[in-house]
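My structure is below; once you've seen it, I'll send some questions.
A single protein chain has been removed from this complex, and every other one stays in its place.
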């Protein structure tokens, strides 16, 4: 057999604004028109833009990041029609009340041999209207009940909606109803940001609409468990090579409510004994005891690692960024010994070109700086004040202290 | 060099009740007398009882577990004096306000060549009075504020206190003030239940009192991330072989607030592509959206796995137990895309002797039963009712439905 | 299900001489009587003596090794009858001319959960008379043609033959015809000394006689690829737990001429980047070019590692022993670029408690000595003279230089 060209089903431009490109979109809505069609069993190439749609320039300032227009991010390539996926009369079974028309499942296996060097893929199959309504209702309730001094979820927002090649009428509807593409969600996957979802993975996605309406985007070159500083993964545009197979009746056959996957064989491989491992518990930095709270424990675990690496001359923000993009292993270690959940963070010592093992006092090295905003000076993530909080979901922008 | 016998610093009996044995204790308190002395640099063997102190018989009923007296569990061997560990005038530095007399650090390296086949060790260095007071205060506040219909923490309790070889006066004081040994805590480690803390690991523990007062116990033969069903690890008595090194000024030198460790090289090794991986999000089984709640997400992830394996003929409780003792990988995957945290659970497919890969409908096999209490019939962990909740911190005892 | 005792099918003594114990034998011969019987599907425990049958004392001299009587070594436990294995009329197929009566195959899966901490198992199924004749003929031809100044193979030898519980007549016949148990052989496995044949492995062995006549022995605690100094593995007596399954028609079904195996999941796990890797080629230490000779290349590779570690204060013989018992990875790297085969030896840097990475001049440390014979002083493995040769198949005994 000679070489067979792999069909490129989507081309995007890094020069043209994302919102002008008909094969991109930044909302989940079943009415967004197909951007192309893929056969059952076919392998295709799909080009993707980076998560900011090109808003970040090549310079040494963090201002571009600070000034990112968050209504114009997270554009996905698609939605693509997967042929052979029908929307009714062949699903059925025990999940009918959840997925009344779920017909099957979509297995996607990026070809390890062909796809490029990025680490993270995000696969998402488009949503059924009822699922969309469910999302808007439950996230709306969270927003309504919110007493925190931060944004907890993003409701439908017509501003800067991009519905691909939709007509103005459809676009207006998508803006009013469409879910933002930023979070992952249990019913379809979405923006899970799982570091092992990489080259050679096989992903199993439930399908909710005829043609599947598969979308993909927001590639990461490298990421750690949690992607803790929000935009701290090494973000990239890229081309993925992906194979599609329809599994008829798959949702029922696999008893599946959320996506499944099998990782590929190429994740960085350091050996268990090379992970310097930090522990954290459900006691916050103010000394308050929480009940079995894994989120609190993982925050504390991360702080322990920041404190440890700070000794070598890194600023806290440098470590914060490092932990977001390096292949750190974040584990839920113990969750039954009341009142403390215990989480661990394994830091691969071999990613450093000097010895970070716990052998004694650290020698401070000149580590340079990470990029800061023009009105900010370097600071420390302390235990105390509000400014020092690790910004879960808050991004990197911060004020001078 | 000929063979040198490794000294056994602690012998325990599986016949004599734990509360009668002077080298065991079930409270953290600085006044518990030393159970023996270990030199800096020495390697010793330490015998440990199982976590119930022998309350579980060899039979097919779960009644022993249901009837476990929870005031008579989690006895540790020790506390041992580590020579060369002084309690003041040589600590100092930036953590003084937290650990005013912390003098050093204790590195423990179980010898991979010698120690036996269990997977999990729990290392704990005894606590300074001020730390103890801190614990009692913060856990007491949690108990006082509790509105949940469950026990959220266990305060000092004189009932069945065991303070080793202490006099009656000391024992009475320990009962009044001593912390329960059940949870892990950030200041000293304690019962972390980390599955990778196993053969060949090196653990770095902060020291708070003269002589360190090192204790160890509650060995696990095998455990998964989270030990999700509380007593679901394969529990065991055993002998560990352990080497001690004092690192002077170590707490300050390493900038350490919680224990650190380096895992050993012998964890089960399956390759990334052999972990069937489930995803879960911060939406609970009632459809309620939580804000970035990792605990909710990990519960959902675990439920996804139970639903998947149920198809092969396992009862839900069998899977629940399986996930507690098998080497599953629980990861904090994404924690920045509001409102959903995403966690994953990797299930090693190679621990099964039949194919569990997601290739189609499952063939139900006869899986027998796990042990139930005499007044319970087999049931299902459903999405709905209160009885079906995964019992975080609650153990396996459940009512008939 | 309560605990079921695993049946111990063989007990041996470390006090009684091996040649007096009826469940041991040191020859391959189909007439050696069964030492016990095991059901198809049964899991049993089998006790084994060490390879010298107890000739090595606990002392600091190598004289015991030098004086080992090589006619009284390598006693195996067995042979055991595996029920359900018949010797004719149900084999057949394409390997008839090689195994005319081969009926099936024996799959052995040591239980990872139960078996102890040794690394190496040696499985062997007893031989058909025609296979035995083949061995004696082909090894006899090698001996007859030998022009090397060393023993190249060991023919049948009546001296110190041990045929288990055989009668004197049978014993005399076994002495005359029986093959030595020292080498591995393609038809049945035998003493392969494969470092990955360890806990949790599944081994597939061809069967040549009714009842299989399974034997096992010569356990190793730890070993590197090649076991390069002959008796350099850490040898041990021990108990193995093993499960047997008969695979009817297996030899034909699997197209098998030599044993197959699947390693267990517990080999030491260091990560590829932690193996300092040496290269060697088909040019010997006298500068002579050999044609694609992998044996020469692997010898050279090993010498490169000895030279490297020598710089840290080890004697050459210490390294020689170290490479035999540490989990080094010996690879056939390139075998097609005439005239040089290339082999590599990966040395796990993490087994050392100091840094051996190639960062500059080494600091010589006091490494003590390995045990020498009483008439030998410490020496060096040089490139030149005959005394310095790495003793493939020659053991550790050497003369003063």
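Here the chain labels run A, B and C in written order, and each chain numbers its own residues starting at 1.
One rule holds in what follows: contacts are C-beta pairs under 8 Å (C-beta built on N, C-alpha and C of every residue); 3 or more make two chains touch, one makes a residue touch a chain.
From a predicted model like this one, the values you see are computed outputs, not experimental measurements.
J.: Could you tell me which of C:19, C:63, C:83 or C:307 touches the chain that is not displayed?
T.: Here the residue in touch with the unshown chain is C:307.
J.: Of C:177, C:227 or C:350, which sits in contact with the chain we cannot see?
T.: The one listed residue touching the chain not shown is C:227.
J.: Based on the whole complex, identify which of C:18, C:49 or C:192 touches the chain you can't see.
T.: From the options C:18, C:49 or C:192, the contact with the absent chain belongs to C:192.
J.: Which one, C:6, C:56 or C:153, makes contact with the chain that was left out?
T.: Only one of C:6, C:56 or C:153 touches the chain omitted from view, namely C:153.
J.: Could I get the residues of chain A that touch the absent chain, sorted low to high?
T.: 1-3, 58-60, 113, 116-117, 221-222, 265-270, 350, 368
J.: In the full complex, which bits of chain C touch the chain not displayed? Write them out.
T.: 107, 134, 138-139, 141-142, 146, 148, 151-154, 182-186, 189, 191-196, 200, 204, 225-230, 247, 249-250, 253-267, 271-281, 283, 287-295, 298, 300, 304, 307-308, 310-311, 329-344, 346, 357-358, 360-362, 392-393
J.: Considering the whole complex, not just the chains shown, which residues of chain B touch the missing one?
T.: With respect to the unshown chain, the touching residues of chain B are 269-274, 350, 355.
Here, only the chains that are shown with their structure count from here on.
J.: Note whether the interface between chain A and chain C is symmetric in residue numbering, meaning over half of all numbers used appear on both sides, and answer same or different.
T.: Looking at both copies, the contact residues mostly coincide.
J.: In terms of CA centroid distance, which chain is the most far removed from chain C?
T.: So the farthest one, by centre of C-alpha atoms, is A.
J.: So what's the Cα centroid distance for chain A and chain B, whole Å?
T.: That gives a centre separation of 31 Å.
J.: Compute the distance, rounded to whole Å, between the mean C-alpha positions of chain B and chain C.
T.: A distance of 40 Å separates the two centres.
J.: Do you know which chain B residues sit against two or more other chains?
T.: 265-267
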